[in-house]
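Below you'll find the structure I mean.
Heads up, one of the protein chains got dropped from this complex, but the rest are sitting where they should.
Chains: A and B, in written order; residue numbering restarts at 1 for each.
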Amino acid sequence: MADKSLPEFKGTPEQEKKLLEVIEQNKDLPGALLPVLHEAQEIYGYLPIEVQQKVADGLNVSLSEVYGVATFYSRFSLTPKGKHKISVCLGTACYVKGADKVLAEVEKKLGIKSGECTSDGLFSIDSCRCVGACGLAPVMMIDEEVYGKLTPAEVDKILDKYIAEEGGSN
Amino acid sequence: MTLEELNNIKKEYEELVMVRKVVKEEGEKLAANTGYRKQVLVCGGTGCTSSGSKKVLAALDEALKENGIENEIHVVRTGCFGLCSLGPIMIVYPEGSFYSQATPEGVKRIVKEHLKEGNVVKELLYKETVKDDGTIISLSETNFYKKQLRIALRNCGVIDPEDINEYIATDGYQALAKALTTMTPDEVIQEVLDSGLRGRGGGGFPTGRKWMFAKASKGDIKYVCCNADEGDPGAFMDRSILEGDPQCIIEAMAIAGYAIGAQRGFVYVRAEYPIAVNRLSIALEQAREKGFLGENILGTGFNFDIEIRLGAGAFVCGEETALMTSIEGNRGEPRPRPPFPAVKGLFGKPTVLNNVETYANIAQIILKGSKWYSSMGTETSKGTKVFALGGKITNVGLVEIPMGTTLREIIEEIGGGIPNGKKFKAAQTGGPSGGCIPAEHIDTPIDYDSLLAIGSMMGSGGMIILDEDSCMVDIAKFYLEFTVDESCGKCTPCRVGTRRLLQYLDKITQGKGEPEDLEKIEELAQHMQKSSLCALGQTAPNPILSTMKFFRQEYVDHIYNKTCAAGVCKSLIKYEIIADKCKGCTLCARNCPANAITGKVREPHVIDTDKCIKCGVCMSNCKFGAIRTV
Partner (left out) sequence: METVHLKINNIPVEVPQGYTILQAAKQANIEIPTLCYLKDINCIGACRVCMVEAKNRRGLLAACVYPAEEGLEVFTNTPAVIKSRKTTIELLLSNHKKKCLSCLRNNNCELQKLALEYGVDEDRFQSEEPIYEIDDLSPYIVRDNNKCINCMRCVAACKNVQSISVIGAIRRGFDAHVGSAFDKSLDNAPCVGCGQCVVSCPVGALTEKPQEDKVWDAIADPTKKVLFFTAPSIKATLGEAFDMPIGTNVEGKMAAAIKRLGENVSAFNMDFTADLTIIEEANELVERIKNGGTLPMFTSCCPGWVKFVEHYYPEMLPHLSTCKSPQAMFGAVLKGYYCQKNNIDPKDVFVVSVIPCTAKKFEATRPQLRSDENYDDVDVALTTRELARMIKRAGIDFTNLPEEDFDAPFNKATGGGAIFGATGGVLEAALRTAARILDGDFKKVDFEEVRGPEEVRVATYEVAGVTVKVAVTSGLGNARKLVEKVKSGEADYQMIEVMACPGGCINGGGQPTRSDSVSNYVDYKALRSKALYDYDKNAEFRVCDDSPVIKMIYDEFFEAPGKEKAHHYLHTSYTARDKYYK
């Protein structure tokens, strides 16, 4: 049983400073682990082992407990995400209106599967459960932007816009 | 803040808000006193924000300035109006003109023609508000709103959720004041008990009894929690309330704190709801500034404050004990009950936990009395319920109806029926814990007990309408996939049972089902209902059981005949070319990735079903509608 290889950690001193501040602010808060992990992910974009160790140290919990919590909640990610995070809603309202086809189109267009990140680090795809924009089903989010009433053709157009902005790669 | 100051704020802002609540003529009179000729409300809920309400607001600002009327028109960004599919929504008072699907271009016209020159831009109005003879009716007269009764949503789409003064103007914090200054904690609890209010998060436990138990528990430290971890896919009423009227939750939690003797509250809200979290944070700050939170509230010596905790994407955390384990910083695994939270809850202390919609009713109950509240609804389900209407329905959105309204009224009248001339097949309520109500029960009055009796449940209020294109086995599978993903994994029946149930459904939808599978599914389902640790596992089989009960023939068709009548289950459908319609254009054959289509030019083509991979490319490319599934 070999340890799985992890992507190289590229944290900056500024990020570390922020993280330590967050830990310091929260360390006496009852139940601090979740709030701190939220902030840590905000700072680093994901929760690599180096970051989880700092959290474990700072909050005086074991690393396995931090890891257990980080892997329990689907919002926490152990792998880096793309510059643009695409999230396709697979909630019920979206599903009955063809969200699976939307996801398939995004995957086809970017050549990666849900949960993966493109090799140039520009895009990552995830599916999510209901962003609460059921009136616009099916929807997807790219970063903070919500796109609704999607068709595969529409998806294509939207992604083309992002690809063009990034200099036409992909 | 004193009572007097509270009433002064109310007086100061009352007319401004009342303009939006009264009929035109009276509104015009009121408007004259407010300093604004007109008010424009733009929805800033998640739905409308997604469809571009920010751009609309920007265009509005710009156009107002261009026309030099920015000081005459009051612009309010509100929470959700409910009609999300028509967003971005914009409404002009005092006349109440309801503009739907607003665009920046449209806004320019509205500002100039309507706001400046006084002529309503009819062609941009929501079509239901313009009668055939050209007369304009108010929004409340449309089918969508006519049968609704808004208590929990009363302020959503009416007030500015980021301005506490507007909340105060609509009787905000009057209930807290009343409770603190004129009622004992026991009287508060009695009022809630008498109102008949039951938990709106799904279970339907009487709210007053929860409070009573928590009050009876000994302890210096107690907690009040709000469950805003709305995880039921397809439900978004809690989000809308937090976005549209966050103060009403704060007020209700403070009342609960007073009733049970708690000084701290927690709102556990989904991190996926950034707008709601933001508005709630603003609301908390304003409530603290005004002294509705903090120490010595309204000079009564009562102390109370609230903290927000973010969920992190785990449906199971909607379960009360899991929610508490999560706030405590752990994996959100449920704990066995008893002990119940009212005795031993958050951090081991007596705790009351209610969901957002439940709290949204509290202030009104305290203010208007339990008699008023219990006069609405049915024998065992009082008041109203908010539903998120979605799926194959014309008016997708948020509706609040008195308990006892029938499914037919919701679908045909409020919801505007099924689009594209399709036939209603079923309504799914209660999400992954609920079931499907078939057409034969369309006249069922909606309340806790009627829904349970037909194998569904109220749940938090998601209502997904399905038409004839939905395969019920596939729908059951969809929900099972959800619970498999969301099971916490703590107890055996749920961790392994959901997976095994899904295996059966996979088998059936792939055409490999065997006759005895149905019985096996039922046996396992009953086991999970009886032996799972928490409600997630206990109710996980409901979507299967209810579809098996009402749509058994579909299961039988999948298993015995290997067919899927709705044409959804890929393994069971075949693509076929209708020879009469095929012109032999060869487009399908050229696009088929599996080279499964053959035929001569200008002659009907044929699909080799052995080669066909059922991707559907041929069908979407055919210009003559010559390809069908069987």
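The rule is simple: a contact is a pair of C-beta atoms (placed from the backbone, for glycine too) under 8 Å apart; a residue touches a chain by one contact, two chains touch by 3 or more.
The structure displayed is predicted, hence computed values, not measured ones.
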item: Left-out chain, listing which of the shown chains it touches; value: A, B
item: Identified contact with the non-displayed chain, of B:484, B:559 or B:572; value: B:484
item: Options A:19, A:66 or A:90, residue touching the unrepresented chain; value: A:66
item: Option touching the unshown chain, where B:500, B:549 or B:628 are the choices; value: B:500
item: On chain A, residues whose C-beta touches the chain left out of the figure; value: 1-4, 6, 49, 52-53, 56-57, 61-68, 71-72
item: Where the unshown chain meets chain B, residue by residue; value: 314, 316, 331, 335-336, 338-339, 484-493, 495-500, 503, 523-524, 527, 529-533, 538
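Quick note on the criterion: only the chains that are shown with their structure count from here on.
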item: Averaged-CA centre spacing for the pair chain B and chain A, given as whole angstrom; value: 25
item: Chain B to chain A touching residues, read off their complex; value: 46-47, 49-51, 83-87, 230-236, 239-240, 271-274, 309-315, 326-332, 347, 388, 390-392, 396-397, 428, 431, 462, 464, 466, 470, 475, 478-479, 482, 488
item: For the chain A and chain B complex, residues of the former touching the latter; value: 30-35, 37-38, 65, 68-69, 72-76, 90-93, 95-97, 128-137, 139, 144, 146-148
